[in-house]
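Every protein chain of the complex appears in place save one, which is left out.
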Amino acid sequence: MKIKPLFERVVLESIKEENKSSTIILPDANLEKSQIAIVKEIGTGGNIDGEKIVFQVDIGDKVIYNKFSGHEISIDGKTYIIISQNDILGIIKEK
Amino acid sequence: MKIKPLFERVVLESIKEENKSSTIILPDANLEKSQIAIVKEIGTGGNIDGEKIVFQVDIGDKVIYNKFSGHEISIDGKTYIIISQNDILGIIKEK
Amino acid sequence: MKIKPLFERVVLESIKEENKSSTIILPDANLEKSQIAIVKEIGTGGNIDGEKIVFQVDIGDKVIYNKFSGHEISIDGKTYIIISQNDILGIIKEK
Amino acid sequence: MKIKPLFERVVLESIKEENKSSTIILPDANLEKSQIAIVKEIGTGGNIDGEKIVFQVDIGDKVIYNKFSGHEISIDGKTYIIISQNDILGIIKEK
Amino acid sequence: MKIKPLFERVVLESIKEENKSSTIILPDANLEKSQIAIVKEIGTGGNIDGEKIVFQVDIGDKVIYNKFSGHEISIDGKTYIIISQNDILGIIKEK
Amino acid sequence: MKIKPLFERVVLESIKEENKSSTIILPDANLEKSQIAIVKEIGTGGNIDGEKIVFQVDIGDKVIYNKFSGHEISIDGKTYIIISQNDILGIIKEK
Partner (left out) sequence: MKIKPLFERVVLESIKEENKSSTIILPDANLEKSQIAIVKEIGTGGNIDGEKIVFQVDIGDKVIYNKFSGHEISIDGKTYIIISQNDILGIIKEK
């Protein structure tokens, strides 16, 4: 079973960062606002306000997103987030 | 008796997920925000803000939607939701 | 005496649904939000934001509307609602 | 002395409906929201957001308007309302 | 010393209406919202949102304006208001 | 050290008006809203919403601005304000 998000949305799978050599810590003030996840599914695309949706993230990308946006659901014991691409802040790239 | 929704709206029929082999659980924080339903009717379409409405869902699709949007009504003992397509988060596809 | 609504508005006449064979019940949570009415008059049309107004409802249509929108008035003992077409959720069609 | 309203505004003169054979009653919930008035003056027109203003009301029309919009002023003992045409709900026509 | 307002703004000089033969009274509910003033200076014009600013008031016009908009300043003992033309409700014309 | 503001912003240097022959007094109600300053730097320009930014103020102009907008910073003991040109109400010109 999988979810195909509509329009500009993507599906993220929440992860807990465990990389020992390099750590990302979300500080107190924004602790609950930013989170890290893996892109699992890209939306159907199409147009919003007459402008074609362009995806800048790909399946497998590790991203930081604004936690207060999006909808969490749980399928088969894993937590997923359906979120607008615009609420993804950036892509985390290993050097 | 049936309802034909106007413009970009669709009619959903609320369902209770009972698939044993795979479960979707809506976690606490968003328990009342997301729900699963079947698309029963597509809107009349037309234009909004000069842009033609394109439906990305079809009658029979199983979808996740934002419960806080839409209007619930009950006809002949069943619960329906009239909702803007934009408040449908994604389509659930069986693998 | 009658009312010709301006632009995209329509005039509705509120009805109490009394069809025995099929019932529409508005559930508790949205009891005061959705209501059923008959379209009595179509607006003058024209343009809004440079886009021509297109009416998707006709005089005589039975519709569900968002009660919190619109203005109620009473003429000769009947209750009418002046409402934007966009606050009409859908048209009720007998099968 | 008279007032020429700017752009899409019109000047209304508030009236008390006294027609015996047909009455318009504004019900409790919206008692203070809708009122009846006569159009006394049409605005200067021009453009708003690049779109030419078109007046759908004329001097002498009896209209229903949204009382919470507009500005009331009193000249020579009469009450006038300067209001955007868009806050006029409809024109009352005698059959 | 004078003030040249930017873009669509104008400078008004607040007046106290003292015409005996005809009086404008601002009623209780809107007593602090509407006021009468003389246009003292027209803005620099230019474009807003890609649309050329057109002034519909002239220096010397007596106008009614929405008091809650605009900024009051006092120069050489007189009170001036810098206000967007759009917050001027209408021009007062002597018959 | 100086600051080059981005897009439509400008840098103002706050001044205390000390001209004896002519005084500008900001009245009570708006005492903290309007202030006088000298334009010290013009923004980088470019486009906002597809429209080219045009500056109507110049370095050296004495302006009135909306104090509640903008960001104050202090460099080498002087107070500067980075503010959108649109929050500058007008230019003060000596007769």
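Order of writing sets the labels: A, B, C, D, E and F. Residues in every chain begin at 1.
Definition applied: a residue touches a chain if its C-beta (ideal position, glycine included) is under 8 Å from a C-beta of that chain, and two chains touch if they have at least 3 such contacts.
In this text the structure is predicted, and so the values were computed from the model without any measurement.
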{"item": "On chain A, residues whose C-beta touches the chain left out of the figure", "value": "19, 22-27, 29-30, 33-34, 49-51, 54, 56-57, 64, 66, 85-86, 88-95"}
{"item": "Residues in chain F touching the chain absent from view", "value": "1-7, 9, 11, 43-44, 46-47, 49-50, 71-76, 79, 82"}
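Please note the rule applied: only the chains that are shown with their structure count from here on.
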{"item": "CA centroid of chain A to CA centroid of chain D, Å", "value": "51"}
{"item": "Centroid spacing, where centroids are CA-atom means, of chain D and chain E in whole angstrom", "value": "23"}
{"item": "Numbers and ranges of chain B residues touching at least 2 other chains", "value": "49-50"}
{"item": "Touch-based graph of the chains, sorted into line, ring, star, complete or other", "value": "line"}
{"item": "Listing of all chain pairs that touch each other, if any do", "value": "A-B, B-C, C-D, D-E, E-F"}
